[in-house]
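Every protein chain except one is present and positioned as in the full complex.
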């Protein structure tokens, strides 16, 4: 009896150890990935802020590090030496409960601390994090520390995506239109013929929101029932070819297609094409992480905002899906696709699929839904500073689903809710159409 | 057989005639009400625009008249003589399909046409409308003309409410703080002791949206099922006394209570109290249609925006209701209360009610809900220009329910959806708290 | 001896009496003129503010009255009863030393006090002013009171000009383009052939600035010497025909003609023609106090700002005169012309003059000079609140000379210095060219 208890205990220890090592491994991979993503960028590229919405690479690198230092190392690692008391001011994002900070639209003024110092900051914190694992502070009964590591990994993944979209914004704002990476071979550009098929889903009451044991954000909970009417969903995203047809048909000039705010926005900004599109000698090009290239007609349109997505749907006689339609339709589909893991970093034409099968649900482009970003029934923000996270943005934004070509692999879920303001379009945001099945 | 057929036909005619006369009567009452509401105002008061959101009284009077001329008289009354070709430019609101128009934020520049000419315009159109009835063009088989009259009446009712809220905005912006009307005796100001009771409602699937035969806006349809969890609703609105407690407790200074956009907004605008509140010798006063008076502690708080409503709910440990919770809870309650029909023109303290009974659901103040203003499943805008109405505003706004103290009687419904941007607070907008019943 | 002394004294008394009555007469005429100018305007016209720079007519009527009440009646008329304590807040313009006031860009919100009340205010103050004369408070040894009356008359004359230019701005901002007055017969429109003659003036040291016994503003003093080089001045102002040639030659599209700030301003505002010019069916019209009429080719161009005046001069290979060149050249020319006294209220084509004679120096249009508006050497602002007048504007503005078609007769002088910012063009501001005679 005793021995069996011992055995059991040893197995548990081994398993915990293994969990702990797995977590440490994921943490280190995640930390390394940020640095890999920054590697093609010069120090100069890393310091400049192209617009208020987009932060400098250096800031992303430091802020994700500050997160661990603030929420894990300083409160929980005995004897931890803060890297620099100035950094909290420089690299806090919006945690009001954590004091004053560099204003968001002034993050690009921080030439100091330098990129090199930020690298030093990362090394210092990484070393302490590893020490925390090795010395057993993680998983030694202090509940919740592993959860903070998990949150930190996911937080950094979000900033990895932003690092790439913000760099694209920066490079587009420059006359030289530099490329972040050398062009990769692209999938066949000709497969844009043929209309999207609309796949039907039955109505009913369905559970939505996260369930299970892994990580999720607080805004994916609580799981609850949603009532859906029968609907149909396009089997693929709207392509650049289709978007050009919309443009050619005067889509940007017909006020009846647009929400009133959208009509004001496109006129105030002079928008008559998706973000990063530029005409060169009469041909539409798009700025990509591979530089300025002709628009790939077969690929999904990207960098359209909610107003544009909505106007396109009106023009097409369809509508956008709700976030729950999207979530239910994605049941059983693996949360992977053309994400950052493929290394392509551009939305790709839809692959041939079996009839009646959804494609491009994960990766390629975030898909605008018609759902406002609101708390789920019974939503409660996590307690403390870490809870000052998703809830405070729950107004005036719309939900996007499915991840993009620059979402780190493993980060996305069926229940994942991204959100942006209806005018924003610097993300890889696109459109999948829906319609009532009644 | 024949006679019975004749009888039947005669009865139908009589009924139709009666319907037609009832409609004409309502139309004329509605037209007269606008003029009555404008009567206390000088020509000067009627021309000035206090801010972009609020239109001059004269503009309201003319725009509601332009509506009939454009959608009814010009297309459907043979021989109708347009009053002036210039007026379409001056008094179109936002119908893009009806041509260019005076920009919204420049409506207050229109000293011409004069208030007198607008009166002439109204008389001209009123005469033609009456002729249309008398000559039988309405209800003579041209389907839909009566529906346009009905829409016109409801449209004018909305502008009657705006005429009053916009006048209040104008009068508040002036150093003299003039009164629109002489003070009416107010209900007992002392009954603000005692906390609100929270009344429980069961969950389930409920039909929401308009059904029946009367008028409704397109945004109230189609009727559809909604799934609710059990919830509780406060039996009355939040009072000024409760709002003062929130202020005294530092409610406007604690960022953790606020949505991020709300925190930015109150700081950018220096808001630290509801709209129209002013301190005089250390005492909070509020600007009302009766002039500047001390805050009535027992009355519902008004002129708070969504951000404020949400922050207050957080502070109180409650939440705002969804629009469907509000709609289901109001089942069986007559859509009447302290609306414009009482002539009080100020929110009043809640009357004593039976235990477990909701009060103040209709009238007093519009109640912010946590629901974003979105189309119902299957929503289709009405065809043609008249459909360019509710649908184009379905983004970035929140739904309010229940009407206010300046909503014309008969205008409000259980299914009625009003909507404003989260920062707006020049309407009589207030708060009713809710909580989960789980 | 005694009798002669008595005689002398009586003569002095008579003369003083006569001076006093003359001043009273002028005061009353001036007060009446303001009301005459407002007479064609409805109450609505009088309350609205078309832009920040332009004030409502009612405000002009009240502010000029407040001036007398504040600087004359309240401090110097025993027993004077202030009309209303609120009016100081409403109608102070910019006298920081006289307390808080309605912000300049919010003057158009004041629907109360009404135009009628302002009329009552004027009557109340006029009565008190007359009483002050009759009772001998003016000219009875209280030095300076007559000077304040004189200043008040001149102050009101300035506002009479503004009343008209601000009304023109208001009427231009409206789709109906109403006329302030019925058209007057205009001088021959064909006399715009023939280039302007350039009349030569010698260099030397000349006294500039005001001297003599009448009224002048503090900014015209002290008289001092100025050193001029020989120069030539165009015998008339630049005409609309000449301006059209500038436009046809691409004047608004060639950056090399423009000051850098001017180039920014015309592009930011989309200016490609003088103020109040509108194309109707391919023909340039201009908004005038007589309504929208075809451009009078022979008349002086008006409503151009300093940037435009400067660019035109560059295009013409000339330059603008300095204020002292203008002042010296005007020596011996009577300070009268097509001012408000003619009642034409529009700039008129230059009359034939003798060879070598300047025309249009006074009236028609204010003439931009190249001189910055700066204090004269030894300038001292008058003491007290009245001195808070001209001096505080002595930066970033340019001097204009000569008065316009809406300057009240008797108001202008050779030494008179008007001043506006280089971007402003709602005044009747035009151009006279100059060149070096070397």
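Should a chain be cited, it is by its letter among A, B and C, assigned in written order, with residues numbered from 1 in that chain.
The working rule: a residue touches a chain if its C-beta (ideal position, glycine included) is under 8 Å from a C-beta of that chain, and two chains touch if they have at least 3 such contacts.
All values derive from a computational prediction rather than experimental measurement.
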Partners of the unshown chain among those that are drawn: A, C
Contacting the left-out chain in the complete assembly, out of A:81, A:112 or A:280: A:112
Candidates C:225, C:272 or C:357 - the one touching the absent chain: C:225
Interface residues of chain C (partner: the chain not displayed): 94, 96-97, 205, 224-227, 229, 255-256, 258-263, 306-307, 310, 370-372, 374-375, 377-378, 388, 392-396, 398, 422, 436, 438
Missing-chain contacts mapped onto chain A: 42-48, 50, 58, 86, 89-90, 102, 106, 108-115, 170, 173-176, 178
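Everything that follows uses one rule, which is that only the chains that are shown with their structure count from here on.
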Pairwise touch network: line, ring, star, complete, or other: line
Chain occupying the most central position, where position means C-alpha average: B
Identity of the chain that, by mean CA position, is farthest from chain B: C
Whole-Å gap separating chain B and chain C, where each centre is the average of the chain's CA atoms: 48
Rounded Å distance, chain A centre to chain C centre (Cα mean): 62
Residues of chain B engaged with two or more neighbouring chains: none
